[in-house]
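Of the protein chains in this complex, all but one are displayed in their positions.
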Amino acid sequence: MKLINDVLDKQLIDRDCRKCGRVDGIVIELREDEPPRVAAIECGFAVCARRVSERWERFAVVAGKRLGVRKSPRYRIAWEKVLDTGLDIDVDIDSEDAPPLAWEKWIREHIFAKVPF
Amino acid sequence: MKNIGQVALGVITGIGGFLEIGTMATSAEAGAAFRYSLIWSVVLGTICLIFLIEMSGRHAAISKHSLAGAVRERFGFPFVVVPRAAELIVNLLLLGAEIGGVCFAIKLLTGVPIQLIAIPIGIIIWILIWLGTLDGIEYGTAALGMLAIAFVVAAVKYHPPLHELARGFAPAMPHHDAAHYWFLVISIIGANVSPYMLYFYSSGGIEDEWDEKSLGTNRLTAILGMGFGAATAITVIICSAHVFEPLGIRIDHYEQVAFVLVPAFGKWGVPLFAIILGVCCFGAATEVSLASAYSLAQSLGWNWAEDDKPQREARFALTYTVMLFFGGVIMATGIDPLKLTMLTMGLTAVVLPLAIIPFIIIMNDEKYMHEHTNGPIGNTVVVFTIVLTAIVALVTIPLEIMGGS
Amino acid sequence: MEIRAELLLGRQVVDVNGKHVGHIEELIAEERGGETVIVEFHAGRGAMAERMSAHGVAMIFLGIFGARRRGSQKPYRINWRDLDLSDPQHPRTTKPVDELAR
Partner (left out) sequence: MRGAVLLLITLALFLACSKQPDAGKQLRTAQSWHATIDLVSDALHRGKVTAKYAKQVAEVAQEELAKEGGDDHESHVAIEAARALRAETEKRR
């Protein structure tokens, strides 16, 4: 399996087939005398920003805190939860209450709740 | 039967979607300043557009993946940030110009100043998208866009000299005002080949669940739809050349353009122009705001679908809401719609290469396209379009300084 | 110690004598004993450079994209044991470049 070509930046699909972000980062654990292990995948604005430059990352973290929707600007999904890496990445999580869709819920409750129709 | 319906949709979208504020302004100005000698740039822009639209549709039908998503997956996040940001800025300005077109049409009919109705128009478009479905919007605005046939009727009534008209189809050097001539060529290409059309068409293909069987229809739709659209744009040039050029009138404001149908339809000329402009810009405004929401949502992996209830994809819905609000605000500042339109056409030309370069890669990626990757002809046209738009992008800035617009 | 694959991507790799090897293009992973582990790193001219290079475009033009890369163009396939990632910003191989497999 090619990690960059087949996993990085691919679309994440949760348990009930909802899109819940993209693989913004892949965490690898280095070990003594053993091959490095793929530990988890990460998504979040800070992770994306980090790939552009550190300054963007600091900006993303600060902005995230001030808006305070997500608890942390990085959301890590254990590699074991990744079920399939075809064109999209199916992950065994219920994204409804998990951080990836935190923004969706916040907008729904705070902004769209006020729309009469 | 489904395919015929799809072709009809394509043709209607072509006419309705093609003729928007950018095409109207650039065609009217081209006709008034250079009679028929700029028709070739409409044809050139349309040929590139037909290939790119066909590829976008084919990509949607085969890979079931969006354009913006595929570009992110192939090139990674850092590559996508600059093009996407640039496109969103240009789309916002274009949205402002489209809303300006709708407001101007209402001002023509009722005399209400543009600043007052800019934000209300934005809200009305937002309500339509919020409640409506993609097909509803596409069919509705495009069907009304058929009114643009009035330009064809007018052009026939003005019976232009055919030999001069034919000469206009061949690229030629300008006899006077070279800066203005080349800036109009750039603006026409910018108006015809706008990135938002590609994202809107590709996302529409996915929402309508096209598949391998739709490929034939997709090609027919691209050719007929964009072809009819280009024909309408050419008739605007013909009408403008007939009415304005002999009197030496240069287009500086939409008030002047509004007169173009009067010689053909008498006192129905101005109202008809207002309805056509208003409807086409209204349709284009919905397409631009949706296309921006599509491309952002697909790049970041959000849930997106116009046919879903907005609550189910809050961030997608929020994007077009914010776009429409700021589009209305831009117009409320009282900026002149025509100046904003020409500025946007120039900027579109600069952003164009960023949007088209990825085509050469994703259209040849077997993982997505299986055996439907581009043939040598398709690749030749894409490489040609990239080179053309790159030159256009580089030339726009100095041309602008020489007062081309 | 943890490193991030997306930050490793594109990093320049030098060999034990400091000679340029290439830019990290790909990480090959395999299932081993219930774990997914990295067995190989590919360092070549960089995925982006390859696509945008004249060679890349020429391949596209002929419609046979990326099917065959000429010998000299092939990326180095560095086994995980031969790559020192103590400083992720500057990966180094523990062998001279000419001993690396292509």
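By letter and in written order, the chains are A, B and C; residue numbering begins at 1 in each of them.
We adopt the following convention: a residue touches a chain if its C-beta (ideal position, glycine included) is under 8 Å from a C-beta of that chain, and two chains touch if they have at least 3 such contacts.
Quick caveat: nothing in here was measured; it's all calculated off a predicted structure.
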Of B:Ala258, B:Leu352 or B:Met369, the residue in touch with the unshown chain: B:Ala258
Hidden-chain contact residue, picked from the options A:Ala39, A:Val52, A:Leu87 or A:Ala102: A:Val52
Of B:Leu38, B:Leu277 or B:Leu347, the one touching the omitted chain in the full complex: B:Leu347
Where the missing chain touches subunit B, by residue: 81-82, 86, 89, 107-108, 111, 247-250, 252-253, 255-256, 258-259, 262, 266-267, 269-270, 343, 346-347, 350, 397, 400-401, 403, 405
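The rule is simple: only the chains that are shown with their structure count from here on.
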Mean-CA-position distance for subunit B and subunit A (Å): 34
Distance between the centres, which are taken as Cα means, of subunit C and subunit B, whole angstrom: 42
Residues of subunit B engaged with two or more neighbouring chains: 76-77
Subunit A, residues touching no fewer than two other chains: 8, 24, 51
Subunit A partner contacts - residues on subunit B that touch it in the complex: 63, 65, 69, 72-73, 76-78, 81, 130-131, 300-304, 310-311, 313-315, 317-318, 367-368
In the complex, subunit A residues that touch subunit B: 8-12, 18-22, 24, 43, 48, 51-52, 87, 103-105, 107-108, 111-112, 115, 117
Complex interface listing, subunit A residues touching subunit C: 1-5, 8, 24-30, 34-39, 42, 47, 50-51, 79
